[in-house]
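Every protein chain of the complex appears in place save one, which is left out.
Naming follows writing order (A, B and C), and every chain is counted from residue 1.
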Amino acid sequence: MKPDAKPALFGRIPILGRFGLWIWRNPLIAPALLVVIVVTQAPFILTVIYSLFRWNLQRPENTAFNGFGNYLDIFRDSRFLDSVVTSLSFTVAAVLLSLLVGLVYALLVHDRFFGRGIVRTLLITPFLIMPIIGALAWKYTVLSPIFGILNWIVRQFGGTPIDWIGMYPVASVVAVLVWRWAPFMMIIILAGLQALNDDQREAARMDGAGPWAETRFIVLPHLKKYLQLSGLLGSIFIVNEFDVIFMLTQGGPGTATTNVPFLIYQSVFYSFDIGHAAAMAVVIVLGTIVVVTYLLKLLGSLMGDLD
Amino acid sequence: MLTELGRQRASGGVLRAALAAGTVLAAGFGAQDALAQSGRLVIGAVNNAEFVAMRDLLPEFNRLYPDIEVEFQLVPENEVRARITTDITTQSGIYDLITTGPFEVPMWGRAGWLEPLDALMDDPAYEADDVFQGYLDGLSHDGKLYAAPGSAQASMLYYRADLLEAAGLTMPEAPTWDEVVEIATALHDPAAGQYGLCLRGLPGWGQMGAPLGTVINTFGGRWYDADWNAQITSPETSAAIHFYVETLQNVTPPGVTQFGNQECGQAITTGQAAMLYDDSSWAQVFFDPETNPHAENMAVAMAPVAEAGSKPSAWFWTWAWAVPTSANNKGAALAFISWATGPDYVPYAAPLVGWGNMPGPARQSQYEASSSYSEFAAPFMAVLDRTLATVDGVNGTHYEDTPYTGNQYIQIPEFQDLGNRCTQEFSGAVVGQQTVDEAIGKCQQYAEDVAVNGGYRN
Amino acid sequence: MAFWNRRPAAARGIERASRLRTVLAWGVALFVSFPFLYLATSGLKTEVEAPKMPPAFVPVPEFLNGIPFTYTPTLQNYRLILAGDFMPYFVNSAMATLVSTLIVLLLAIPAAYALTLPQTTSKRNVLFFLISTRFLPVVGVIIPIFLATRFVGLLDNVLALIILYTAMNLPIAVWMMRSFFQDLPADVLDAGRMDGAGTFHELTLIALPMVKNGVLATAFLAIIFAWNEFLLALTLTTTRAATVPLYMISFMSAQGLWYAKMSAAGTLVALPVVILGWFGQKWLVRGLSMGAVK
Partner (left out) sequence: MGHITLSNVTKQFGAVEVIPPLDLHIEDGEFVVFVGPSGCGKTTLLRLIAGLEDVTSGSVAIDGTDITGVAAAQRGLAMVFQSYALYPHMPVRDNIGFPLRMAGLDKAEIARKVEAVAETLNLTGHLDARPGQMSGGQRQRVAIGRAIVREPKAFLFDEPLSNLDAALRVNMRLEISELHQRLKTTAIYVTHDQVEAMTMATKIVVLRSGIIEQVGSPMELYNQPRNLFVAGFIGSPKMNFVTGETAAQHGAATIGVRPEHIALSKDAGDWKGRVGIVEHLGSDTFLHVTVPGAGPLTVRVAGEMAVRFGDTVFLTPDANKIHRFDAADNAMSRRP
């Protein structure tokens, strides 16, 4: 392993160093790299530039260089800070619950039983469905005060219909996110379970471990790596979640479910305030880098030797 | 048919000539390219029933203009605004024709983003005299018309006469808000799935913002004083917001923060809501037995006011057709406008898709279009006429001086964001995320930011 | 003492779950898939029946009408949707998805292969760079992407989506394909080199045929991500290139009688990927874990 083999971040522009120029002469890699850089890096550089300008699409005459003014503005704006908190709480809650639920799913379906294939299939379905359709289904078939099955049940027990999304918006969004991401966690955890040597479990049984002890002392320690991986990947996807919030709550009521991506979306497409939106985007990208750095280290250790 | 065809063509012809000159000067487009009545025409419109129906009638348009290939995109209101505004402000040329309204049109006209349509007015075949002047005023800037009224509306109060009667209640012709809430409370019976009133709770300056705006006006409130000091926390404005939020909390269906124009309309046709304060374009739906099982029990009243004797308050809105200067096919766009808003559309379309799917009347002749229509239009026409006659929906119904124009909105670009953010906060207050005063405080802060950042106040 | 002594069922083997667990697993599975199953079943109702409570779950033939929780299915919603303007959306989605997936494979396979070759250096940097781009929030770059798309004249053009989806899926595809290539026995590739295969023949004649399943799995994942993509489609397409998510957002606000039609449309849109997923679930693991977990 070379001493300088640290994880690369996207802030590190390949043309400028590290990768060395040879990579561009590698006809097998260069095209893929070029596409990714042009489509993802170039726009990000533009975003950084935009973030330094006062620029509202509706008032082009008002455009001017603004230095770090946009950054000052967004950090003074309670909406942005709130959305950061919202993003973080969604992420923490949804990731932890998804992990837990995913683990339960995985433990439920790991061993063979009647119809295991079908059960697994049903369990991963939420992850496959287009997110906006998943959200639509929840909004209208489950949570809706009028058509929703939940309120029908409530009414059977003599309750009055509840506006779930209105009254419990955060819980509603987290519920949908967990519904959608727990299968993702399950898939990775299942892979971990499959990698667990049956001999080990059998040996534990020979040594007198009951199902609980077996899970606690053999299975869970073995799964640690997999739980870490799924948790971290899940965090990165969930922190950027947009589709479900767009469809389910539009960030509301109030700003209860406005996370950073949705706030940026609103800033761009409802306020047309490019400067502020870009500043927020830069901040969230920088924030993501912290997590990604850790993730890459973890991935690196999971991948074993590279180079 | 032949005469109709001829007239449409003629109208297009005059327009073409007139517009060609203006366009060449203004934008430097070649007249030939810009005004061809052929090719691809991309329309972006709000997905209201009248435009959905219009899309279904495209074969008729194509019979008149066989060489125009129409691509009609219909999107919910909040989304359509986002997409259209992005297109217009970046001059992207996505749309050749858009639905927009009196909030944006004067600003966009001034910015040079919309084509002037005065030529359309000058075309005798268009019968411009027939169009209500009030709507045209709202769509003009500096004496130039930038959009043609497609579906016009003013706000009014709908109610179920049968339910009121059963409860021994009567509705004044021009009720106050207190009276409305009193009646709504009497009729509100959630256990039976019966709700007193539907009122837009969906955030958005064009959704909750519209009825709320009129409540603020009639309560004597305003967004800014003459010096651009935000007035959300002023006693009048604050009282209006408190009233609106509490009404939503007390007498509306569950989930009201997700109810916009469409959802509230459904609440009436499904019999859930006893009353609805919303726009006049619903009248055609509500009074038509084909589209509303309770049609014969529907009645309307003037938009409620703060107290008896207050000056009438209502919002005016027009979904209007405009041609962006960045459009690629202005000729086809104009042809479509003249078809969709011309004097022949309603008489032709109403028998095919029903009165409920007609645009809100922007032309006097729509009321006289057929005897059956005038018959069922009679109950609400009186109220609408009176509203149109007494309310200044363009310059506002404020009691106090304001530095801005606009009625249920204020005509500055930043209002779109401000209105969205404030209504979002208010909807948060409706479901108890925060107190009304907290929401008002935030809204006040946003409004102050807009005044300063927008350069309205130093 | 030993717990399993008292529980012969558990002792019989690791691979058999208890009956309680079987029931539990089925219960959870049905609960979890309820929103989708109910959506699918509502698509087969009439508009009048769809919003009715108590909910009807079970489609039955007409003569069995009246049994609680049942209804008579109809295909009228599907007929309406397919006769309407749904197909162009569907075709656009299919185009964007399939073409981008094809390009992804064309670009990712050689790159991934090169990243397993011993003479390639900086593998770690390239791989980590690639995957880090996948973690960028798309909203963070949506403005420049919109403006750039406009600049090159590709607004409302499927080509724009194809390019973006390609870039979006490339990193994962490279990671995934690489993990498959890496599992190939090194000897076989060495044998190929001894036998005179250049890199091109080594890849096409030896390595690629051996990772057929890997290619399918990669394609499968790329298809899922591209098909379900929402924000870019929403922002960059209008009419001509509009994909199914745009069709779906018209159901965001209640519009006349729309519940059954929405359900049918949602089912129709979700189904291709769901079916694909049912067949390819075993491949999901590698893709979703970037190949870190085999």
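By definition in this document, a contact is a pair of C-beta atoms (placed from the backbone, for glycine too) under 8 Å apart; a residue touches a chain by one contact, two chains touch by 3 or more.
Quick caveat, the model's predicted, so the values are computed rather than measured.
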Displayed chains in contact with the omitted chain are C
Given C:Val23, C:Met87, C:Leu106 or C:Val188, the residue that touches the chain left out of view is C:Val188
Had the left-out chain been drawn, it would touch chain C at residues 185, 187-188, 190-198, 201, 205-206, 209-210
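Note that in this section only the chains that are shown with their structure count from here on.
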In contact with chain A as well as chain B, sorted by label, we have C
Note to self: most contacts are between A-C
Separation of the C-alpha centres, chain B versus chain C, in whole Å, is 40
Residue numbers in chain C touching two or more further chains are 147, 249, 252
Expected list for chain B, residues touching two or more other chains, is 83, 86, 90
Seen from chain B, its contact residues with chain C in the complex are 40, 42, 44, 47, 49, 52, 71-77, 79, 83, 86, 90, 92-95, 260, 262-263, 266
Residue positions on chain B within touch of chain A in the complex are 78, 81-83, 85-86, 89-90, 107, 111, 190-191, 203, 253-258, 272, 413-414, 416-417, 420-421, 424-434, 439, 442, 445, 454-455
Per the touch rule, the chain A residues reaching chain B in their complex are 56-60, 62, 78-79, 144-146, 160-163, 165-167, 169, 250-256, 258, 266, 269-273
